[in-house]
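What follows is an incomplete set of chains from the complex, kept in their original frame.
By written order: A and B. Residues from 1 in each chain.
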Amino acid sequence: MLNGEKQIPRPLRWGMIGGGRLSQVGYKHRSGALRDNTAYQLVASAFDVDAARGRDFGVNLGLDAARCYDNYQQLLEQEAARPDGVEVVSVATPNGTHYEITRAALQAGIHVICEKPLFFTSAEAREIKQLAEQKGLIVGVTYGFSGHPLLMQMRAMIANGELGDIRMVDMQYTHGFSANEAADKFSDAQKWRVDPKIAGPTFVLGDISTHTFYLSQLLLPQQKIAALLCDRQSFIASRAPLEDNAMVLIRYQNGAVGRMWASSINAGAMDSQRIRVIGARASLEWTDSNPGELKYDVQGQPNQTLHHGMPYLHESALADERLGALHTEGLAESWANIYLKFAIAIDAKQRGDEETLSKLVYPDINAGIEGVRWLENCVRSADNHACWVNYE
Amino acid sequence: MLNGEKQIPRPLRWGMIGGGRLSQVGYKHRSGALRDNTAYQLVASAFDVDAARGRDFGVNLGLDAARCYDNYQQLLEQEAARPDGVEVVSVATPNGTHYEITRAALQAGIHVICEKPLFFTSAEAREIKQLAEQKGLIVGVTYGFSGHPLLMQMRAMIANGELGDIRMVDMQYTHGFSANEAADKFSDAQKWRVDPKIAGPTFVLGDISTHTFYLSQLLLPQQKIAALLCDRQSFIASRAPLEDNAMVLIRYQNGAVGRMWASSINAGAMDSQRIRVIGARASLEWTDSNPGELKYDVQGQPNQTLHHGMPYLHESALADERLGALHTEGLAESWANIYLKFAIAIDAKQRGDEETLSKLVYPDINAGIEGVRWLENCVRSADNHACWVNYE
């Protein structure tokens, strides 16, 4: 159980690019990274395209004004030149800038923690992976829901064969906040998400399905997709070609099948993300709207509900526990857990500790590549009359 | 609100074919038909392929032994010859016999209430429709879940535009009772369902998805399918070509989309059937495992839960209410409601009251045809590499 004690020798010097005053996700990065002040110390920022607002915000968070930079280029250049400069930056900017910022940071010798979807193309992602390897640097991807402890429980139960052979994975990440088009015009957060130049080739597939897709990889590391089919729609016509609703069918290499439904037009839905893994003997189901409970349905037995923090859980689930049973954990704990793993990875990388790295389960550059690859295959299918495509 | 008083001048003389001692569904027919003794009177039967067991069972239910026939042919022949012979028979036999029994009954001048899926082919179903029309007889189909009062509430709310334009219909009917193959060998009820000669060209699609598909027709009478795609699997290999899991994507003519998931290998799932209708403004969701509650999710407002029997419901939902708010209704009430509508239809037909018939909402021969058509299109897609097929 985590209680805030240091897991690495000293906190990493950390900078943020994007995620300023008007950003909702920026606070999740800070809450995650700074949960205990033993993994990260925020020392520099380029929070905002409005440089003055970004500086004011940084100062309000307690930063030295001199290290609240006007833009990411300035940050990287000046911090790289300091002996006490940032060791790692988080990139919480719109999708279209991820690639250039990540590349620049790596070239400046700085580790990167980047928002999803990582980039526009998997070619870019593979190139960045190569660059990171050359530089001996870590790239982490903020699949922010993936740090909930019960996901580790699911992973362990599946690995232990408690479900039997896996037959189906049913995934869903939906909400209704874009059910009408008003937000497309008035919300800064929404505007760029429906602009292909900034968002890339997808809207909801990239914005939300990548989260749930990563969960499936986390839970089922052996499960490989053979083919998929994606049908996507733009119910608000002005969003085309970007989709606000998408339905995907999946065939895995081992004969299992899957579904994904991503939507921002599921009017009134407040339960967002769900994943159900069905085996020959039993199923597991988890939803991020109630992340401290795990449904375990064994065919022919009473249904079970497992609760976070309980001694009957697997060691790996208890390792990420912070508050204890009966004390509700939320999304902030999930972010704190993945940020802690990023820190452990960076520290291990700095120390050349490949053994630690090889055992650490977290959303790394490969998870970022796989997310982009997922999108590429979905779009290829969708744009080809929603036909089946072999997974490339 | 219904309280058992007669809705038609006198109870119909009713016979049952199939649905005997070992049948689970037979009791639902009887519970539905005989709920109040004012719509039907059970007077004859051919309950069982084991004629002696069938007769014993009938006598145990209070039937005259002389009218417990050895088989349906005998029943139809002898009852048709009696002045007080049955006016209507229910057919609760395995799928493969529905067509011949229904045809024979109609030819004998007897109305028919038949299990789903109605027949193997829609050509048969259309032929039977023609025969019924010639004979002036009713054919009803026991989509047994479709009589729950809140479905009428959903239908009314959708018709009134309370959801806005319909964008998506998400359907599901799954359970895990065939997750392993033991039942295929030892359970009479299961054995024939996986034998294509008796079950027809599908297993779970016909056995369960037809129920939920009919619900979508009940709720959205204007919604027409343009194309669909079905991927089906036989996780227990010995069931092939019959599927124990199927995933369908739907494109409606008006631009809406849909999904269906039917499965008997969803290990441990105990919530069976669910339908969510998503409009531009709001969604409605109902599940048969909690049929007295209806979720009404208006985007941007608190989520609502409507309860059966409450005065705020539409007149059509209250018309089918029996027990009143706080008093849980179950599947038996649903069956009672559709059996009552069959009786009203038969009485109206007998009296030549076409006005009543035109207003009555119930699963008639057209609903039966549509169910078979749904299966034909699903199979055509599935057997053609799960490609998109235009809905024929």
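Keep this in mind: a contact is a pair of C-beta atoms (placed from the backbone, for glycine too) under 8 Å apart; a residue touches a chain by one contact, two chains touch by 3 or more.
Remember, it's a predicted structure, so these values are computed and weren't measured experimentally.
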Copy count for the complete homomeric assembly [2 present here]: 4
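In the analysis below, only the chains that are shown with their structure count from here on.
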Separation of subunit A from subunit B, taking each centre as the mean of its C-alpha atoms, in whole Å: 44
Subunit B residues within the subunit A interface of the complex: 163-164, 167-168, 170, 176-177, 179-180, 229, 231, 233, 235, 245, 247, 249, 251, 255, 257, 259, 261, 263, 265-270, 278-283, 296-299, 301, 303, 385-388
